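One structure is given below, encoded as structure tokens.
Heads up, one of the protein chains got dropped from this complex, but the rest are sitting where they should.
Order of writing sets the chain letters: A, B and C. Residues in each chain are counted from 1.
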């Protein structure tokens, strides 16, 4: 299955893109998405445990992901 | 000597005036001004120890007053 | 940096208050507006008349503004209190403060309104739906009307 990974701000700069498709086995979790991401050039600039949202809600490493999900890797927020 | 007494809001209503002249011996204090005021009709509607300002600064019963001073008897403030 | 401390019979202008404290060094601006509300202590209000011991009120407002600068590390501050007859939803007081950091701005804004309510000689007479009016005593002591009722 495939999920869409969104990257923002410094993380988008690090990986050179703001969006990419990642292929995963079924029953995958957020941790699996991050493991796939680690293989990409520039991913060493991500912190060990970045914030993640699945379908626009904050999630944890163990959260399940499903085909077509939108998985966002979220740098430290700096609004206001 | 004479001082000007200013009255405001409910106190002005009580005494039916917002300003009056009070004659006092020299060496008088705020307490003496209030005692003079007590003799006026309506003064029974003042509280036992009203707030007082002398020349626009809060004062106490023992504060001295001098000829020409402006002594204000100040109802509970309700600004804002 | 001259702090603003004014009494006015015109409507309070929030935009002007904000502009009077804006500086490039500030990261946070806080505007407090006290407004006339339709009910007080369960009684329907139609308007409020504010009056003041004007010379002393100005002096106290200016003192509060100066003390704000001293207590809160040169926070810019503007305080304006309205006098006269106010309708529902009109602002009786406007306080703008600005500071590099928001925590100080919140603390300073709150301090100013509490000081204003504690010491500035301003009074308000509420007008009620039934046509009566009454001076407001925030201390909860007997009102003029109640004391009058006890007249010997």
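Convention: a residue touches a chain if its C-beta (ideal position, glycine included) is under 8 Å from a C-beta of that chain, and two chains touch if they have at least 3 such contacts.
These numbers were taken from a predicted model, which means no experiment stands behind them.
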Contacts of the hidden chain among displayed chains: A, C
Residue in contact with the excluded chain [from A:10, A:27 or A:60]: A:10
Sole contact to the chain not displayed, among C:28, C:55 or C:69: C:28
Interface residues of chain C (partner: the chain not displayed): 14-15, 18, 22-39, 88-89, 91, 100, 102, 105-106, 109-110, 113
Residues belonging to chain A that touch the chain removed from view: 6, 8-10, 13-14, 44-45, 47, 53, 56-58, 72, 74-80
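As a working rule, only the chains that are shown with their structure count from here on.
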Euclidean distance of C-alpha centroids - chain A vs chain B, Å: 74
Centre-of-Cα separation between chain C and chain A, whole angstrom: 51
Between chain B and chain C, centroid-to-centroid distance (C-alpha), Å: 25
Interface hub residues of chain B, defined as touching at least two other chains: none
